[in-house]
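One protein chain is absent from this view; the other protein chains keep their places.
We call the chains A, B and C, going by the order they appear; numbering starts again at 1 in every chain.
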Amino acid sequence: MAVRVLFLGPLADLAGSAEREIPAPLDWLGLLDAVGPEVAGQLRDERVHIACAGRVLADKTTLTAGDGDEVALLPPVSGG
Amino acid sequence: MAVRVLFLGPLADLAGSAEREIPAPLDWLGLLDAVGPEVAGQLRDERVHIACAGRVLADKTTLTAGDGDEVALLPPVSGG
Amino acid sequence: MARLRLESPLDVRLTDSGLSVGEALAAFNAAQGGAGAIVSMLGKVRPDGDVKALELTHYKPLTLPGIQALADTARNRFSLTGAVVWHRIGVMVPGEAIVLVATAALHRRDAFAAADYLMDHLKSAAWLWKRERRADGWHWIEPRSQDHADLARWK
Partner (left out) sequence: MARLRLESPLDVRLTDSGLSVGEALAAFNAAQGGAGAIVSMLGKVRPDGDVKALELTHYKPLTLPGIQALADTARNRFSLTGAVVWHRIGVMVPGEAIVLVATAALHRRDAFAAADYLMDHLKSAAWLWKRERRADGWHWIEPRSQDHADLARWK
């Protein structure tokens, strides 16, 4: 099985799709490597968060996603 | 003819009725005299206003009501 | 919905029958196609222990024109595209609506501030006298110092 990675908002445009399957297990460095340099650059921005299995990580570099987990990449929300 | 005097809000209780006819012409002193001491005491309170012919008087002691005029005695409005 | 139509951008009414808040706001929303924000405030008679009924007395030649002038001032001050001010008069019971204010503007800060402003000024400056019926009879409601503090916020 794999990890399902979702690209929310403008990250979907950068990634070229709204989601991808990436082989498990997946950690922070593996994620940066898998998503390509442009999205990786965004992920390093402190305003971009990562949720794993429905919870936002307080420290995204601690990501540890296993088989069947959903990982959501969350850019800053839009203004009013 | 006469001047119609309206007692609004709690003044109606003090006056014993919501309105009275008083002979024209009617001025400030005539009004104080006509309404009796209790209402007259209220009228001297700066928070009590008088309207004549649909307009609130800036200085109520300048009241000059003629035949057919309506004079409204306006106690402070109630709080929220 | 929206069977009611509002003909004027400033809709000010005194009414001695119930306020249909849903209908009023649906109509106001429909009439305010260009607004970005619509804020409403509905005031109701609180079921306040002992209070059986509330009566509001108005003085026709002053009360409605006074509220219309207030709505006009609010429109200019907060750049409103429209406003609704409906006030009940007569006798009402706990749970019934007393006042409905709605404001429409391009931006929500203006709509919020205008509704707040209208409420503060209605409570303190509209020619309305209120009395409550309690177990021991009717009692006039006095002016409150809080209302003066409310007004001072806008000076």
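In this section, contacts are C-beta pairs under 8 Å (C-beta built on N, C-alpha and C of every residue); 3 or more make two chains touch, one makes a residue touch a chain.
In this text the structure is predicted, and so the values were computed from the model without any measurement.
Enquirer: The chain left out here touches which displayed chains?
Expert: Taking every chain of the complex into account, the missing one touches A, C.
Enquirer: With the missing chain put back, one of C:Leu10, C:Ala37 or C:Leu151 would touch it. Which one?
Expert: C:Ala37
Enquirer: At which residues does subunit A meet the chain that is not included here?
Expert: Touch with the absent chain occurs at residues 6, 8-10, 13, 47, 51, 54, 56, 70, 72, 74-80.
Enquirer: What is the set of subunit C residues that contact the non-displayed chain in the whole complex?
Expert: The missing chain touches subunit C at positions 1-2, 20-23, 25-27, 29, 33-47, 95, 97, 106, 108, 111-112, 115-116, 119.
In the analysis below, only the chains that are shown with their structure count from here on.
Enquirer: Could you work out how far the Cα centre of subunit B sits from that of subunit C, in whole Å?
Expert: Whole-Å distance between the two chain centres: 27.
Enquirer: Counting only Cα atoms for the centres, state how far subunit A is from subunit B in Å.
Expert: About 76 Å separates the centre of subunit A from that of subunit B.
Enquirer: By the touch rule stated above, which residues of subunit C touch at least two different other chains?
Expert: none
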